[in-house]
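Sharing a structure below in structure tokens format, with a few things to ask.
Every protein chain except one is present and positioned as in the full complex.
And then subunit A:
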Amino acid sequence: MDHRPQAWGRPRDDVYGAYDASYLQNSGPKTVTQSPVVTGTSVIAIKFNEGVVIAADNLASYGSLARFTDVKRLRVFLDSSVVGFGGDVSDMQFLDRHLNELAIDEAYDAAEPTPETPTSPGTLNAANLHKYLQKLMYRRRNDFDPLWNQILVAGLDAASKPFLASVDLRGTAFTSPSLATGFGSALAQPIMRKYAATEEDAARLTREQAVDVVKECMKVLFYRDARSLDKYSIAVVTKAGVELKENEQLERQSWAFAERIKGYGTQTV
């Protein structure tokens, strides 16, 4: 029995030989995330008259390999906000654990929920959560140890108005009536802006319209984003709470356009 705790749980040297420490990086600077490894693609979201719709597909890619096809990238916070993660999946899981801890701490402090206020005013709303994440991401970028994500936060603000905001790996934060990360900012955002160019437009949008727009955008993303999947998660956040569906299938796909694509430009052969 080895009485020294630091040797416990390690392969015995007399059986396996001494550990070859040359595998360990023991010189030069400490290295942290320098580039994302397993990644999620776009997250898209749009505000409507009484809440926010947010969606992301269930794929985690390893480069161009579709590695994990059942990864949920929308996470519910305190039954009142939804956080959508794009970028590195391990950093997403770290943040998810962190937010769960935060939610538990918050739940202890919060008053008992009532039917009128399902989320009591003492708890963090989406605007608070977004500010928290912004500070966290900015701190990590200052430490040169970034969390490689672009995050959308959907929910309601202190005045119970729909709230949607983004924060990225450098701590840059902004809001808009509709938001999209990754490929979505090029493919989905123009479509969503047709329906909600301004806050006033978004306030006139119904829940059904908003869900339809988001589903249409998910379809466009699946058509053109090679790192996407036809299985996706979609969440609707309103005053009543969060409705999250994590196993949606893209419907009414039409690949008729595909056979017309031959090479590039106006080739007709």
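Here is the rule we go by: a contact is a pair of C-beta atoms (placed from the backbone, for glycine too) under 8 Å apart; a residue touches a chain by one contact, two chains touch by 3 or more; residues count from 1.
The definition used in the following text is that contacts and distances are computed from a predicted model.
Per the UniProt record, the absent chain's protein name among "Exosome complex component RRP40", "Nucleophile aminohydrolase", "Eukaryotic translation initiation factor 3 subunit K" or "Ribosomal RNA-processing protein 41" is "Nucleophile aminohydrolase".
The residue touching the chain not shown here, chosen from A:Ser81, A:Asn149 or A:Ser166, is A:Ser166. Interface residues of subunit A facing the missing partner chain: 2, 4, 6-7, 10, 12-14, 17-19, 21, 24-35, 134, 138, 141-142, 144, 146, 166, 170-176, 185-186, 189.
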